[in-house]
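Dumping the structure here so I can ask a few things about it.
As you look at this complex, bear in mind that one protein chain is not there, while each of the others sits in place.
Moving on, here comes subunit A:
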Amino acid sequence: MHTSPLITIQAITKSFKGVKAVDNLTLSVGYNEYVALLGPNGAGKTTLVEMIEGLQKPDSGSITIQGKTWQKDAAFLRTIMGISLQETKFTDKMTVSEVLDLFGSFYKLGKKVTRQILQTIRLEEKAKAYVVTLSGGQRQKLALGVAMLNNPQLLLLDEPTTGLDPNARREIWDILMQLKKERGTSMILTTHYMEEAAYLCDRIVIIDKGKILADDTLATLLTSYDPGEVIAFQVSSPLATNSLYEIRGVKDVHWIEEGVKGMLTVESITHTLPVLLNLVESSGNTITSFESRKKTLDDLFRTMTGRSLHE
């Protein structure tokens, strides 16, 4: 057992032209722990990850990884990390196995290792294909393969599945889960996708404007920060806000279109829904669209910041 965390980040700040991208942020990641950084574009996720990767220097604060720092032990830290940057483009006219061999040779790894990785990322049949001919999913798998070459203690993936179709995304998830189980890897992942964070990660860290808004397991986040369920609806003629608050179990009313299109936060859908339907029908109104669901991280983010994760 490790007594101290793998990564300890102490009060780091990083500004670009006077704007704080990361603001006095403190975070730690344990061994064999998968952590998701969730936040909208420009929240500071990439800056944070790049500082952990040693590609950017914090203005203040400290980062230690296995007790080592970038200032003193850069060479060592590079050997224990696997990185996938946002949109790295490998050279068009290189083949998949050439890319793996090239990066493998930077770690002084033989071709035996690179061929194993080719299997792990399930691209054997594309070994001799040029990068330019690969699909988005295949390119991401290749980038992941490059990140996994050195059997890293720590994986840092910046939006590894953005823009991929569900099948390709699922495949990458499977590879990552296998890695966690078989090799005890730790991972920091940035993503826009809540379901990705939920599926892969032990902890979810919600970031906005360079600060951590919440840091916990998905279940805890959803129950303790702002519990409840959501009913979204649209009606043909306006409803009064007061009448909705009078229904038992309604905690919040959010109008997307005043009186007509709204979202209710309720304690329990099953308790509130019959009363709501009754209210609408008895006043001669009709429901034109309707959706009820458990709260998502996006709802949580909206409660915390008033904005959506996807803005």
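Observations, loosely collected:
Following the convention adopted for this analysis, a residue touches a chain if its C-beta (ideal position, glycine included) is under 8 Å from a C-beta of that chain, and two chains touch if they have at least 3 such contacts; residues count from 1.
In this section, contacts and distances are computed from a predicted model.
Matching "AMP-dependent ligase C-terminal domain-containing protein", "Alpha/beta hydrolase", "Amidohydrolase-related domain-containing protein" or "ABC transporter permease" against the UniProt entry of the left-out chain gives the name "ABC transporter permease". Screening A:102, A:175 or A:253 for touch with the missing chain picks out A:102. Of the options A:55, A:175, A:213 or A:279, the residue whose C-beta touches the omitted chain is A:55. Across A:87, A:174, A:246 or A:281, the residue that sits in touch with the chain not pictured is A:87. Contact between subunit A and the absent chain runs through residues 53-56, 75, 78-79, 81, 83, 85, 87-91, 93-94, 98, 101-111, 114, 130, 146, 150.
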